[in-house]
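Removed: one protein chain of the complex. Kept in place: all other protein chains.
So that you can tell them apart, the chains are marked A and B in the order they are listed, and the count of residues begins at 1 in each.
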């Protein structure tokens, strides 16, 4: 281990972060000039974040900080530690807590975790996470040197100091990051106590909840019976059958809306939306109340719930977000040891044209309905998503998400969908992150991609520079506010 | 409404179309120079259009013009109005006629339609349609300003005037566009009266029919019984069973060939080509004659018909075109209100390797057979289509079509198929359009893509500039003539 005593000589050899103002843009001078000109006008716009997973508790109580540098950047971020795991480094060495609570098997020393992170930092080279972390270190946290095994402890010291200072408390960072609105993601039975605290505190940061009912609607959830009971309690509805269950969901939506929610979100394996007969629904729901549902029935029920949620959106105006196509917890060993969200969710092929047809035929022409579609299967962009969004008034296409939230991922998205669906059928950016300090880094990549892509369109005379400026402003700022009614 | 009185001041502020000679090409100077050099030699070649949907009636009778500007550019073009619909603008406002004929519910004032089109024109920014319309306005119709809400009525006046003049009659435009041959698409029972009139008129424009039997071969066609009766009548064959039905189709192919047809065309949901037993065929066909066929039987029958059509092509030499993979009329409300071809056809995943195997094993090695394959599922390019075309002598790959007929769509096509299948296995361009004035715009995009892509190959020394010139000439002019025996 080198970190015991970082020698001066090595320290002076550490590289500085090189994040020039014109980074990421294509290097052709004509195009880069246009990109920079566009970027200049959108780079400082306030951040609108209509979908993400930041913990609202961070802002509820001024005494809660970010914890240690490892708490801030490593332990909660599966985007990062999955890559170390893929190279043979056990998750225990990065402090990922075990389900069984056995802390003797998990590294507890955050300095050691940090050292391992630093020594293996180069394994992230070329990934989106590397680009975000570079921004976070330099721009958000004020660290000048590229992290490596030699400067690891010095950087830890510097960060640790900062994270205890007033300037690096969550609310202060929220303001410094210029966040206009941040939407969180909250379970259907959530009391939204943190949101209530924020409201009560008089702090003027806008942090809004989002209604995510998955735990109570995916009948394969472990202890689904308990989840439905929690829902009943939260909604103060006695759930005895499907109708009362639906009423409970409606009640909760109303509560979320009262608390400022503008949208709902559902993460589903398949976006199939085939309606069930009343008899089928009741049979399946009754078996769920007993705690025993087959995989097939759960899938069918899911299709029915998507239809119900769409109907409710038509009625209460909450935007419906759909994130389909992820096979969660692919690696059973990891899931059994560490639980969910540990980097082993793997996408599957996703079909939209046939699967969404029943839903779109019922609600897709309804002027009060808005459906934001996301996918991890980019091989549906030009074939299905762009043609669907280029026809149905209800649909807006969410930006590339998760594994596709990256420079090339976004560029492929624009290249593949725009010529068919135009730019006004996109929703703008969502960061979808639980890593709070990565928010400005992610939005900056979006702004740069947008500027680079529109600049390229302009210098090739597909559009004028004037149009490019307007479209960039729309894609960065006005469109997410408009699409999400913010 | 602003269009009542377009104020002078706003008028002077309208932007001019900016369509520089080097538009669309990559901006790197080395590459652009090569692209321009190649483009220079192919840009003025005559237009060969082996597949499209222009109405032959336009050229049959000199007294038929294009109608109003809205008749020319909006009402028949679902590529365009679907995008307005996707942004919440009702089709009625664009004059799209209803199936029930209720004109009181549909905008009849073409000036108002035009105004709405103009005010929302920017919604098309970034789409292929925007690029085509820019060309049509400036190069085909001689309109200098970018259409907007302020100049809408002045542009309407100017266009309306022009469309009444001799220079803007269909035959005159046909010649001015330098069209060498234009193939239309015609039903199996069509009398081809317009083609006959054109021939009889002594006009030397070459307008050829294409045999498209879908209405009589897709057993799910509404009133399929009536369609088969029409076929019987047209072919003067008493259709009593499958064999006489096939004889009728053969008769009609012979008639089309006599009338100058060089190819057939089929739009099918699936390219599956599994042969049926004689018993199965007769059972399904008999039920069709009674007007009741299941979806599954219709699909099976479709596979049988594809095999029959391939056999006939081997015999009569008509090129077989296959356009699979579109789920037609996805939006039932739109279909029920306005009918087919209203912008709500959505592609589905398409499989070629297994589905075409029976057909290719029977006919794919036949030197008299030529099969032009199209797809809206570009995610088959490198995996299936390029390897198939790189082996079977019968196959040529049609260009990117419909939603993929665009700058990026074409570029991805060349990038994905060429290294595997070469350039001689491509068919060249088809415009597939019912929007007559868009023909030169679409062919110009193809010529520019070809020049840009080959130029890029040349400056990176994959091929020589001499080869690039030859290949461009082939892809623009000689190849479609060769592939379609024109």
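The rule is short, and it goes like this: a residue touches a chain if its C-beta (ideal position, glycine included) is under 8 Å from a C-beta of that chain, and two chains touch if they have at least 3 such contacts.
None of these values were measured; they are calculated from a predicted model.
The residue touching the chain not shown here, chosen from B:178, B:223, B:240 or B:464, is B:464.
Of the options A:343, A:422 or A:480, the residue whose C-beta touches the omitted chain is A:343.
Of the listed residues B:421, B:438, B:452 or B:479, the one in contact with the hidden chain in the full complex is B:421. Summarising the interface, subunit A meets the missing chain with residues 15, 18-20, 23-28, 82-83, 85-88, 122-128, 130-131, 327, 330-334, 343-349, 376-379, 403-404, 406-409, 412. Even with one chain removed from view, subunit B keeps its contact list with that chain: residues 28, 30-31, 351, 353-354, 357, 360-361, 364-365, 367, 379, 382-384, 386-393, 395, 415-416, 418-425, 457, 459-464, 466-467, 471.
Keep in mind that, in the parts below, only the chains that are shown with their structure count from here on.
Annotation, subunit A versus subunit B: rotation angle of 120 degrees from the Cα superposition, expressed as a multiple of 5. Inter-chain spacing, taken between the CA centroids of subunit A and subunit B, is 40 Å.
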